[in-house]
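Taken from a larger complex, these chains appear in their original positions, while the remainder are omitted.
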Amino acid sequence: MIKDRVVTLSATILLLCIVMSFLFPSQFPTVDNFSQIMLNLSIDTIVAVGMMLLMISGVFDLSVGSIVAFSGGLAGYLMYYHDVNFLVAIVAALSGSLLIGFINGFLITKIGINPMIQTLAMMGVVRGLSLMLSGAGIQNFPYEYNYIGQVKILSLQSPIWYMFAIVLIFSYLFKNIAFFRRYYFIGSNEKAAHLSGIEVEKMKLWGFVIVGLLAGIAGILLSSRLGAALSTSGKGLELRVITAVILGGASLAGGQGKIVGAFLGAAFMGIVGNILILTRVSGYWQEIILGIILILAVGIDQLIQKKK
Amino acid sequence: EAPPRTGGSGNNLHSTEIITVDTVSANEEYVMITTAINMPMYVNHDQAAFKMWAKKMGVKASILGPSEWDIPAQIATFEQVIPQKPAGFLVNGTDPGIAQVINKAVDAGIPTVVYDSDIPGARQHSFIGSDWYEMGRLQGERMVKILNGKGKVVVMGILGMTNMEAGFQGFLDVIKKYPAMEFIGKYDDKANVELAAKITADLIVAHPDLAGVAGFDGNSGPGIALSVKEANKIGKVKITTVDAEPEHLQLVKEGVIDYLVGQKRELFTQMGAQMLFDMRHKTIAFSKNDAKAGVVPIPKKIITGSIEIDKSNVDLFIK
Amino acid sequence: MKLGLKNISKSFEVIKALQNVSLEFHKGEVHAICGENGAGKSTLMNILTGNIQPDAGEILLNNQIVIIQNNQHARSLGINIVYQERSLTDGLSVAENIFPLPPTKSFGRINFVQLHRQTKALLRQLDIGEFSPETMVATLSPAQKTLVEIAKALATNPAILLLDEPTASFTDKETTILFSVIRTLKKRGVTVLYISHRMAEIKLIADKVSVLKDGKCQDTLSTNNCTTEDIIRLMVGRDLQQVDVATHSSEEVVLSVKNLCGKGFNDISFDLKKGEIFGLGGLVGAGRTELAMAIFGAIPANGGTILKNGQRIYNRHPKQGIANGIAYLPEERKTLGVFLQKSVAENIVSARLYGKGYNVKTNNQKAGEYSRTLNIRSSSVQQLMSKLSGGNQQKVVLAKWLNTQPDVLIVDEPTHGVDIGAKLEIYKILKQLTADGKSILLISSEMEELLLLSDRIAVMREGKIKGILHKKETSENEIIKLAAQ
């Protein structure tokens, strides 16, 4: 069943691509277009990998979008206002993101605050912080900082490579490393996992730390790619990412999902977005059609699986 | 492949060949890149005028962008359209962060005009719009005038947005000059009427002597007005705000809102699009090859100015 | 290893789950713990595995006082357990479930080769050939899952193994496997603490038996020189009356199933008579549960007819089943039977929510009555179901179905995890129901139970009825022959 989602989603994406290639032969199936699509889904995917990890263990994090803004904001703030070296700024931004994840995890696991409330509250707190840091936006970063997100390797812009690296690494980890494997135990039966000697609380705390770190990386890449830190970046990203992850086979109940599903879910959303642009669907219809496509994609999948 | 070292600084001597065409075709497509694409103010002014212009000229007008206020998504949309080489780009200047992608379009040889707010770091061919600092200043001055130079005032809008922050600054710079005016703070209504109403209601309680509220997004005005009405404070709490949508005008007529400062948004897109058209079709040429010569054959910057509305002229605006 | 308990006490709010319990377990002995539901057996196990801390008393390991902090600590001391409640992860393989902390190579990489080898060895030791280490746990039957849990406990090579009602979902086949494993362990010097409500098993496998009653240790007997009756007397404090097994079956057919087909069963026909207890025998996986669920309306039937009192009925939803006077007590209590976070009273009324009103007071009253008649042990009917012992939960579920006043009561393994006293009470209740003119469809993997209660027994194999036997004329052997063949 879990496997199936990866398969059906891949098939859906492939089908979409084939149809679009026939409809827009000169625009859709081009290297340019695909590298654009990839580039644009790279940030979401990096966060989605972390979200998938959390959802496998049965929780989710609404503060990721704010962390994306915060991380870029903090790096930008340090470089712009305090002339801090770009590497130091990045380390500081990532440490900050990690710390936010840690606080989330700590309060959720040790104090027992409901994860949704905690991360929602944190979403507000961190958004406020990043607003203070980046105000109406910071620009004019050092060249080296912009290089990170703008350099092209084999004619693909770097965030794409980061995305693939992260997806591959986490896929590997979730297949082969005992530590990550345990998230499946936690997600399917927390009590039983505890009784099996798994340190559920510590693992969950780590989960939030990891998602914080990944959101921080995404924030650095986004701001470096844009050459600007915006206090509004990452708004709404949390829902988009959770959607992608559920599309990719996770469930709110936990215990299922694969890392590659996070990428596929984001890729589906990215391709649909591209299609909406190519077909020039605009305005009111955009939201309506996007919604209908989502429902159709999941609905048909369900019907097929039921038939089986 | 490393990115270029210069972020660009309005350098028009860039020798990119601009794609120009002699004949006008019905398939010629002008693309507007915006964000919060469904915001009524955008739909009814920017987009409507742009579409009308295209119809008149017999060309295609496409309007693209995310439904939420999402700058990275606006950039993503923009980037995905550049490879399709449309006839011109009309870009909503939402945030300095879009500078790079504007330069990408310029480097691709596509005529590009930014409207609404100027983007400092970008090499767009032209900017047409208004000055948010100025709109804030106008509101500030009117506020001072109707309050006779004294009283507690607050501003409300979306915190952190470049244009709004500029507006707040314009407002503040005026207020600062009057020692009897007390500035209480900036509040975030997230462009949401219910929130604007709630904050205003709470403000009225916290400051029974609150004298004025200035709004900076399209939903600030109706929200502020609602709470002022419900608290029976009409006339006691003065309201100035941006935009001149029907509900704003109605509220001015009712005497709840005292002053509106509107933008000439139709001009942004209608004139902006015309500039794109002129550039593409070399309507005016200054040399044998303007691009090579480093000449951009359209105005570099057009400031459209504002529309000021109060009770004395509101009837002229109500349709 | 020698394990001793000295004056262990534990209370949950008002309930004294254990009071001054002192026991000794010696190396290589199989020591059974008996007691009614709620006597404190699982609590004792939880104390030994560090899941809960005693209020008073000491635990002695080789005469040294130890404080067992948590179950990991217990494991490191050589104590491991198979819990009464299932604790496997459906989405992972058998091997990964058995070794939640698997063997690793450098950087914490799982050594899958070794993991599967180890698992295979364990499964072989348990004489399991039907599934491999890579099998997804989700695809296993309840009994197979319990075997996996036993393998999981054995994987840590415990010196003391606690088994809390391991045979509850077993048929004789699995029980035989388990017993041979226990005998091997015993030879290796492993101490086994064995909890079961099946008296016959205790005589068969245990060396000693300790009896708990109301949280107090009654006595420790050697199984060689005591009878089952002795144990039961200690457990319930009196001799148990034999169940009156006189039949109340009449000739009137209440429920007539004709050529019923569905997923897991095929072409099933039988008549259930008024006042009859109709047994369904067979091995695990014979399709009895599916048949019962289809009659009740919980899963769809693909063909065939069901007549009740001569009228054709269509049960497409449990609601219709209930409305047509049929009740179904499910096999899997935890997942299908109980609302753990709801109170006893709410659980009891949960199948009768079709009225308009909901009156807490009358519900509590009703629940109180059932609580008394079925002798349900809880601090009050307001207590959360999750706080009840397993057997008491079972009684609550039975009460819930009795509360729907059914004409036909289908009970699927009704005495799973129920103590011997309560078991006989349930038998009595079932018989009483037939005396009142109700009919019962009894699914049971316990041969004695089946033979004791049923008027007729249908034996199922691979989804088909292989024969319908009259109790008077049949024997255990005949049933087994039909079921296995």
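Order as written gives the chain letters A, B and C; numbering starts at 1 within each chain.
To be clear about the criterion, a contact is a pair of C-beta atoms (placed from the backbone, for glycine too) under 8 Å apart; a residue touches a chain by one contact, two chains touch by 3 or more.
Everything quoted here is computed from the prediction, not taken from an experiment.
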Write the stoichiometry of the complete assembly in this structure file, using the chain labels as they appear.
-> A x2, B x1, C x1
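Note that only the chains that are shown with their structure count from here on.
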When you take the mean of every protein CA atom shown, which chain's own CA mean is nearest to it?
-> A
Which chain pair racks up the highest number of C-beta contacts?
-> A-B
Distance between the CA centroids of chain A and chain B (whole Å) is 31
Junction residues of chain A - those touching two or more other chains = none
Where chain B touches two or more other chains at once, the residues are none
Seen from chain A, its contact residues with chain C in the complex are 2, 176-179, 181-182, 184-185, 188-189, 191-193, 195-198, 255-256
Along chain C, where are the residues that touch chain A in the complex?
-> 51, 71-72, 75, 83, 86-92, 96, 100-102, 104, 107-110, 112, 152
Of all residues in chain A, which touch chain B in the complex?
-> 27, 30, 32-33, 36-37, 39-40, 43, 131, 134-137, 139-140, 143, 146-147, 150-153, 155, 222, 226-228, 230-236, 273-274, 277-278, 280, 282-284, 286-287
